[in-house]
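Have a look at the structure below before the remarks.
As you look at this complex, bear in mind that one protein chain is not there, while each of the others sits in place.
Chain naming follows the written order as A, B and C, and within any one chain the residues start at number 1.
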Amino acid sequence: MSLEELYREVILDHYRNPRHRKPLDRADAHAEGVNPLCGDEVTVELTVADGTITDVAAIGQGCSISQSSASMMTDAVLGKRIEEVRELIHRFKAMMDIDREVDLGLDPERPGAVLGDLEALQGVRRYPVRIKCANLPWTTLQEALDQLSDS
Amino acid sequence: MSLEELYREVILDHYRNPRHRKPLDRADAHAEGVNPLCGDEVTVELTVADGTITDVAAIGQGCSISQSSASMMTDAVLGKRIEEVRELIHRFKAMMDIDREVDLGLDPERPGAVLGDLEALQGVRRYPVRIKCANLPWTTLQEALDQLSDS
Amino acid sequence: MTGLEHLRADFPVLRREIGGKPVHFLDSAASSQKPVSVLEAMDEFYRCCYANVHRGAYTLSVESTDRYEAARTRVASFINAPDPDQVVFVRGATSALNLIAHGWGGTHLRAGDRILLTEMEHHANLVPWQMVAARTGARLDFIPLTPEYRLDLEVFEDKLDDDVAVVGVTGMSNVLGTIPPIPRIAEAAKGVGALVVVDGAQLVPHQPVDVQSLGADFLVFSAHKMLGPTGIGALWGRPERLEEMEPYEGGGEMIADVQLHSSTWAAIPHRFEAGTPPIVEAVGFAAAIDYLEKVGMDQIAAHDADLTGYALDRLAQVPQLSVYGPAGVEGRGGVISFTLADVHPHDLATILDQHGVSVRAGHHCAKPLMRHLCVPATARASFYLYNTRADVDALVAALGTASDLFGVG
Partner (left out) sequence: MTGLEHLRADFPVLRREIGGKPVHFLDSAASSQKPVSVLEAMDEFYRCCYANVHRGAYTLSVESTDRYEAARTRVASFINAPDPDQVVFVRGATSALNLIAHGWGGTHLRAGDRILLTEMEHHANLVPWQMVAARTGARLDFIPLTPEYRLDLEVFEDKLDDDVAVVGVTGMSNVLGTIPPIPRIAEAAKGVGALVVVDGAQLVPHQPVDVQSLGADFLVFSAHKMLGPTGIGALWGRPERLEEMEPYEGGGEMIADVQLHSSTWAAIPHRFEAGTPPIVEAVGFAAAIDYLEKVGMDQIAAHDADLTGYALDRLAQVPQLSVYGPAGVEGRGGVISFTLADVHPHDLATILDQHGVSVRAGHHCAKPLMRHLCVPATARASFYLYNTRADVDALVAALGTASDLFGVG
């Protein structure tokens, strides 16, 4: 597998032009994630109304994989219901699980099934040490969601 | 070399019937030696008059080599002048030094040259790990002598 | 006879001759020999894919990290720990006990607290507690032995009260062979809220151990006593106890963030693994566990018991020989301490060595126990899976020479 498949255009685009990178004025949840081994950092902020993500921000620094993953994630979750987002997290992590033969679940009938741009990160599966990078924003998002349900 | 040469009669005799094992009523010098690895212990006490060892005791516990060496040592130093004793320590340690071809110095003309019973400990040279046992009383004696010269 | 003799071929040292006689290695309690599979695992790892762990994004470092973490998983499964992250790699049992004494005890012990140990602890499970007691004002107290060389559990239960903050006990005495009933001790200790620390240096190599039923909070052991390399050991801890423990060493790998004036710690277990860990030793440790499990820990325990029983019987026939340890093989491992008349153990060891028989002589890092036994030292023979009755026979024969030389009997 070639490096071109890892570093797809869309990844570099999200890396260089991250979406939703501005801190929210008012956030209902705020979680910080760090990968101590490589130093990558992602902060996730959410506002929620009626069980739906109405605004999101991901601010961080790190490699193209963690930062593009964060950026794509914001695109993917904005406007989704929390259950859908949880399902999305689950699917994304499944996609990154090298021990699993994944059904990428691209069935557009299922809520949260469409990974969209995120599929570009599939190439990361071949670079096990980078999987943590791709997962970091998602783990942080999960923490943010857990805060919502705690409160 | 056979074990019989290590465990000569005279060694076992000194081990079982140690000489000068009674603490002195009045000692001019007192030193304690211990081999932390095997736990052997020897305490040496001296009384001195006019530069001559007038009484000596070696009290201890440990293997036949350390304890017979201590006992033979007391026989060898009693009544000797301090310089002679220092010479004897030197000769004994030389005998135990496996890196040296020793002239055992059995020339009876030289003061302190005759090692006497102590020669029985020659066999120890072949058991390097036991050399420390044989040397322990002598190192302790040296410390006792050093106390005398310090004061 | 338990039919493990074919294993001897896996241990190159056992082909050694000493003074023209085949070696009878009876000092596995100090450190075991290593099978070829362990040596090859380490050698091959250095040759194929060595690099430092955790810090690299390149292939060799990833492979190295994977092998290192796989070893952690292997150690965890060996003691049935539910999660590999409950296993901390350390230099050995001694380091692990220091980490617990200083890292947990140093922050949790208060003046007046009592640290309850046993009279048969190895210095490794005594001296660190003395050090932390001196620092915190806690006091040491000891569970005595019965005349049968077992822990006096009645006195133990008497001594247990709310002041007891730590109960530290060996899983198997390295001098007496005594195996105390850990689950029972742990349960009683839990009753007063004490931390239960088990020194498994002798137990884990010789018996199946399941931390989920042991009852301990911490269990420590060294690889080199269980067919593995020097330089590594393991500390298992209950997650909530590991959380309570402060790191003992600072440095790389153990931090989450470092500012100039302060730092935050990484997650467990890395928090306790400052600096470059014993990477290749972990690989060797895992290979040793593979070997042990292939043979089977139950098999090994049975083999130890068989040899111990045989040896106790044969030694009982040697005139003027005294054994220090429980009679019979019940609740006792394959460690036999003895003295022969007035022959000093150090002399015994030299004489036996001339017959190819390797036994240890000394205080076995258990000076308080030696004082209790009223001997300055003992000789000690200890068994492992590669020993046979022929080794015991050689021991008994060599003791005969010692008796002759010293005119005993």
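Note that a contact is a pair of C-beta atoms (placed from the backbone, for glycine too) under 8 Å apart; a residue touches a chain by one contact, two chains touch by 3 or more.
Values in this document were obtained by computation on a predicted structure and should not be read as measured data.
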* Shown chains that the omitted chain touches within the full complex -> A, B, C
* To do: Touching the absent chain in the whole complex: find that residue among C:Val87, C:Ile182, C:Ala349 or C:Leu399.
  => C:Ala349
* Using the touch definition up top, pick the residue from A:Pro23, A:Gly39 or A:Gly79 that touches the left-out chain. => A:Gly39
* Just one of C:Ile79, C:Ala124 or C:Val343 touches the chain that is missing; which is it? -> C:Ala124
* Structure fact -> Those residues of subunit C that touch the unshown chain are 12-13, 16, 18-19, 23, 25, 27, 30-31, 33-34, 39, 42-43, 46-52, 55-61, 91-95, 97-98, 101, 119, 122-124, 126-128, 130-131, 140, 142, 222, 224, 229-232, 248-255, 257-263, 274-281, 346, 349-350, 352-353, 357-362, 364-365, 367-368, 371
* Which residue numbers on subunit A touch the omitted chain? -> 3-4, 6-7, 12, 16, 37-41, 61-65, 67, 127, 129-130, 133
* Interface residues of subunit B (partner: the chain not displayed) -> 34, 36-38, 128-130
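The definition used in the following text is that only the chains that are shown with their structure count from here on.
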* Asked: Just how far, in Å, is the C-alpha centre of subunit C from the one of subunit A?
  -> 46
* Asked: For subunit B and subunit C, what's the span in angstrom between their mean Cα positions?
  -> 39
* Asked: Which residues does subunit C have that touch at least 2 chains other than itself?
  -> none
* subunit B: which residues touch two or more other chains? -> none
